[in-house]
Each structure stands twice: as structure tokens, then as C-alpha cells.
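This structure is in C-alpha cells; I'll ask about it shortly.
The other protein chains are all here in position, but one chain of the complex has been omitted.
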Amino acid sequence: MSEPHEAAVQAHRAHATTGTYLTVAAVLTVLTVFEVGAFYIPQFKPILIPSLLTLSAAKFSLVVMFYMHLKFDHKLFRVVFLLPLLFAAGVIISLMFLFRVL
Amino acid sequence: MSHAAAAHYTSTGLDSRKIAFWAFIGSECLLFGSLIATYLVYEGKSVSGPTTHQILNIPLTSVSTFDLLMSSLMMVLALAAVQRGDRVWARVWLAATATLGAVFLSFQAFEFTHFVREGLGFTTNLFGSSFFTLTGFHGGHVFVGVVWLTTLLVRSLQGKLGPDKALNVEIAGLYWHFVDVVWIVIFTVVYLIQTTPLPQGVR
Partner (left out) sequence: MATTAIPQSSPAVPAAPTGVWSWITTTDHKRIGVLYGVTAFLFFLLGGLEALVIRIQLGGPEQHVVSAEFYNQLFTMHGTTMVFLAIMPLSAAFFNFVIPLQIGARDVAFPRLNAFSYWVFLLGGLFMNASFVAGPLFGAGHLSVAPNAGWFGYANLTSTQFSPGPNIDFWVLGIQILGVASLAAAFNFITTIINLRAPGMTWMRMPVFTWMSFVTQFLIITAFPVITIGLVFLLFDRVFGTNFYNVRAGGDVLLWQHLFWLFGHPEVYILILPAMGIVSEVLPTFSRKPLFGYAVVVYSGVLIGVVGWGVWAHHMFATGLGPVADSVFSASTMLIAVPTGVKIFNWIATMWGGRLEFRTPMLFAVGFISMFIIGGLSGVMHASPPADLQQTDTYFVVAHFHYVLFGGAVQGIFAGIYYWWPKIFGRALNDRLGKLHFWLMFAGLNLTFFPMHFSGLLGMPRRIYTYAPDLGLNTLNLISTVGALLTGVAMLVFLYNVLASRKQPPAGKNPWGAATLEWAIASPPPAYNFSVLPTVKSRLPLWTEDGVSEIPDVPPGPIHVPPGSARPLIAAVGILTMGIGALMHHHFLPSLLTVLGGAAILVYGIYSWAFEPFEV
């Protein structure tokens, strides 16, 4: 019964490297710079909200997939996390509709 | 099946604590989701008092955001060090993560006191109530994380954080990254996406 566990550990170690982590950190920094830049640059005003949401979604995904290791871990964790995340997004969006913000 | 095998048998080959912790993180999504939903629903609806445009400090908060992102990097490096049994670097990276977390908290403390002095308190208006509650809950989570990391650091200094304890660090890491991820959302939604304040008297 420990074989699947061993295999999971091997897979885990095979994918994550320090290089990956540093790259992700660099990308996160760049995305943050873009986000703040978009805030300050007036030309971005008409597409500010969609671009900020996209950029932050990208950062979110990078941290979850790489730092929280969800990309390389057993699919079970993905299900356990994504279901409540979708509900949370649903709560935010439906309340915004119900209170006529959207 | 022998008893020893029976005692540690799992249906998935995964550690129960990791499964439980991801379920906990799922519930935290709903916790922060409700706080963020409230903030968004109330944005621009304060009847009086300072609102987003007048008071939020983007440059300062950008720095604290970067600080928290880097702390996540420190955290994965700490986990990697613990996993390979590198006691020195485990301590360095754990201390670095906790320190960056503490730095984030001091930025937040500075921000909060500054806001109060500028006339935005917890009870001043809708913005004050929803902003301080949302960011306060997040800050409270960061604080718990710093305490957790410090505990791990102390265990490491006691020589009790070997590779066999890597899961403890991994779970602390999951918590820490999640707190970072929530901040990513808060930074975007609260600080960068600010609605135009409505003209006086219009709801």
C-alpha cells in the first residue's frame, strides 16, 4: 500500500525545482508591475478592470499550481479545492448581481 | 493484512493531514469570498467619510504586495531545504518567510493607523467597516501564519525538523501561500479596481 505513496513522492520531486520557483517569483513580480502600471497609465482606463482581473487570475493560478504544488499533486486535491473556490466565486458574482453592482 | 500495515493504510496513498488541510483551504475560500463580496457590494455606497480614492496608498501597498509574494518564494525554498535535510538553509528560509510576513503586518499597521488619523475608522462609514474587516481578517491570518512559522523555526533550531517532518512544513506552506493568494485578490479588487464615487445623494 505504500507503493502509490512512493510513486507520488517521486513524481513530486521530479517536477519541482528551485529554478521553477525562482522563475515563478520573477513572473509574479513582472505581473505585479504590469498591474500597478495598468492602474497608473491612463490609456488603460477603458480596459482596466478586465486586464487587472486577468493579471491577478494569472498570479493566483501560478501560486496555487506551483507554490502550492497543485499542478503536480494527486487530482483529488484539485477537486477538494476547486469546488469551494467555484462556490466562492459564485457567491461574489451572484451577490454583485443581486445588489445591482453588476 | 499485518497490524502495522493496517494502522497506516490509506485508500489513496496520500497523507490524511494534507487532505484535511486542502478541505480547510476550501472553506477559507468561502470565508474570504463572503468578505470580498460584501466589500464589492458596498463599494461606493458610503454616505459620508473618506473613500477609496482619497485614502488608499497604491505605491505603499504595491511594496507590501511584493513583500508577500517574495515570502511565498522563501516558503517553497524552506520546504525544499527541509525535504533535503538541509538544516541551515531550512532555518534561513523559514526565518526569512516569517520576517517578510512580519514586515507585511507592519506595513498594514502603519496603513491602518494612518487611515485612522486621516479620518477613516472602523465605524466611520461603510468603507471603513468593510475595508478594515476584510483586510483585518487577512492580517489576522498572516499573524497566525507568522506564529506558526516561528514555531517551526524553533523546532528546527531544536533539531526536530528533519525530512520526516517535511509534511508539517508543507502544510504550513499551503496555509502561507493561500494567505498570499487571498492578498493577490484583495490587492486587485480593493486597491487597484476602485469604483468612481457616486455623486452626492444618488444611491
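Note that the chains take the letters A and B in the order they are written out, and that residue 1 is the start of every chain.
In this section, a contact is a pair of C-beta atoms (placed from the backbone, for glycine too) under 8 Å apart; a residue touches a chain by one contact, two chains touch by 3 or more.
Since we're looking at a predicted model, the values are computed, not measured.
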item	value
Full-complex contact with the absent chain, from B:61, B:83, B:108 or B:125	B:125
Sole contact to the chain not displayed, among B:38, B:52, B:71 or B:188	B:38
Residues of subunit A in contact with the chain not shown	1, 76, 80, 83-84, 87, 90-91, 95, 97-99
Where the unshown chain meets subunit B, residue by residue	1-3, 6-7, 9-12, 14, 16, 19-20, 23-24, 26-28, 30-31, 33-35, 38, 41-42, 45-48, 122-123, 125-126, 128-130, 133, 151, 203
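Everything below uses one rule, namely that only the chains that are shown with their structure count from here on.
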item	value
Centre-to-centre distance between subunit B and subunit A (centres being mean Cα positions), rounded to whole Å	14
Residue numbers on subunit B that touch subunit A, as the complex places them	5, 8-10, 12-14, 18-19, 22-23, 25-27, 29-30, 32-34, 36-38, 40-41, 43, 58, 62, 65-66, 69-70, 72-73, 75-77, 80, 83, 170, 173-174, 177-178, 180-181, 184-185, 187-189, 192-193
Subunit A residues within the subunit B interface of the complex	1-5, 7-8, 13, 16, 18, 21-22, 24-25, 28-29, 32, 35-36, 38-40, 48-49, 52-53, 55-56, 59-60, 63-64, 66-69, 74, 76-77, 80-81, 83-85, 87-89, 91-92, 95-96, 99, 101
